[in-house]
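See structure below.
Not every chain is included here, but those present sit where they belong.
In this document, chain identifiers A and B correspond to the written order of the chains, with residue numbering beginning at 1 in each.
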Amino acid sequence: MAPLYNRRVLVLFTDFGNRDIYVGQVKAVLAARAPRVPLLDAAHDVIDFAVEPAAHLLAALAGEYPRGSVFLAVVDPGVGGRREAIVVDADGRSFVGPDNGLLSIVWQRARARRCQRIAWRPARLSDSFHGRDLFAPVAAALASGRVPRGWLAPTRAPAVLLDAGDHARVIYIDHYGNAVTGLRVRKLGRGSALRAGGRRIPHARIFEAVKTGEIFWYANSMGLAEIAANRASAARKLGLRVGSKVSAAGR
Amino acid sequence: MAPLYNRRVLVLFTDFGNRDIYVGQVKAVLAARAPRVPLLDAAHDVIDFAVEPAAHLLAALAGEYPRGSVFLAVVDPGVGGRREAIVVDADGRSFVGPDNGLLSIVWQRARARRCQRIAWRPARLSDSFHGRDLFAPVAAALASGRVPRGWLAPTRAPAVLLDAGDHARVIYIDHYGNAVTGLRVRKLGRGSALRAGGRRIPHARIFEAVKTGEIFWYANSMGLAEIAANRASAARKLGLRVGSKVSAAGR
């Protein structure tokens, strides 16, 4: 594909659920405050409460959105508690979210980066919905290019830093039953096998290269190793869930 | 949060389902007839066929969208039958939908209000999909500020009026398993306990104030009492469904 044009879009990455009433409320704030910026949904059903797999998924997914994108990233079981709210700029994209590790893989893997604390607090700040009341106005301000003075304050780095190496676990399972791992292919080597769910899993380039129902792994479009089965659910066949361990099994 | 700017947006509140083929068809009509108005999804998986909890949810949710919003509100098990189609203006927002009680809580709680009957009928009116054929063109006309003469006719009030007091039942369950009730917090008092699923449920301000798995209620961001569990599904633990009874249990 030709490189994506630089373009300001607002990208939502949350655990608010696609079928619930929360995404619409966040978008109402964004549409009112940044009227001309397209709103895109990256994910809303990443596993609830699990910050670490979400952080790895976000780091892999971010590169698939245009430079200039502003991400509203909220997986935030500690909402209303003491964690800070931050903005991370990383290689031309911005990320607004809680300082609970969610933005820390993006941060640690970036070449050009900056971290700021959100100093502003809205007149109305609910205890349970900072996505709407705090993060959305900040994301809209960034996307429209007009951040009021005093909203952001410099800080050295996110306070919570998760291990930014490859994550040898399942980080996402899609509706086909494919299990995305936190293992980056360019570190793994395409020829090697994986081990997961008690089984050795060979590599194949495409689904049609294996028989119907057969399990294999392939380099997915985000550059991660993904365990799949041809026209079947690999996750069900192997009993995999988000968090299940995966390892390289050699050639 | 700073007050939302006044802004015309079209807001969809239906039981058409997020994963089905109906929302897209409604949006095709809206996008063709009101091209510059943003389309927002408030809810599409409110419980099928159940008008009363949906009416209470709509009343609580409406205030989270900007003044000037036009709501297309369709939970309409009687589609194709004899119920009328109406437009309710309430405190700066408009609501287009069936006259089956769905808009009646919004109506009764409004200070400034007006009710009109939809007199227009489209050339093509399917028996099963008034959301697309009848309500969407009217909502688009309202949102674009150009309602053709004769489409709307004055009427005194909605014909079907549900009880507009607090609804002592579960009205919505989200994907986390939190159970939203129809009890308004400012009537309830924040310190009191609730009773639901055979259990006394104490109040807590935030999730982090209770242990993992513990059940509590809190004042949610719409001003309703919501029963939750820290990092667990309260609905599953208590056996709650939309329609389950809830009561105040005193201090």
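Here is the rule we use: a contact is a pair of C-beta atoms (placed from the backbone, for glycine too) under 8 Å apart; a residue touches a chain by one contact, two chains touch by 3 or more.
A quick note: this is a predicted structure, and the numbers were derived from the prediction, not measured.
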Quiz prompt | Full count of same-sequence chains in the assembly - 2 placed in this view | solution = 3
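We adopt the following convention: only the chains that are shown with their structure count from here on.
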Quiz item: What residues on chain B touch chain A, complex-wise?
Solution: 1-2, 4-5, 7, 9, 11, 18-19, 38, 40-45, 57, 61, 64-66, 69, 172, 174-176, 205-208, 218-221, 231
Quiz item: So in the complex, which bits of chain A are touching chain B?
Solution: 17-25, 27-29, 31-33, 35, 45, 48-49, 77-81, 122-129, 132-133, 137
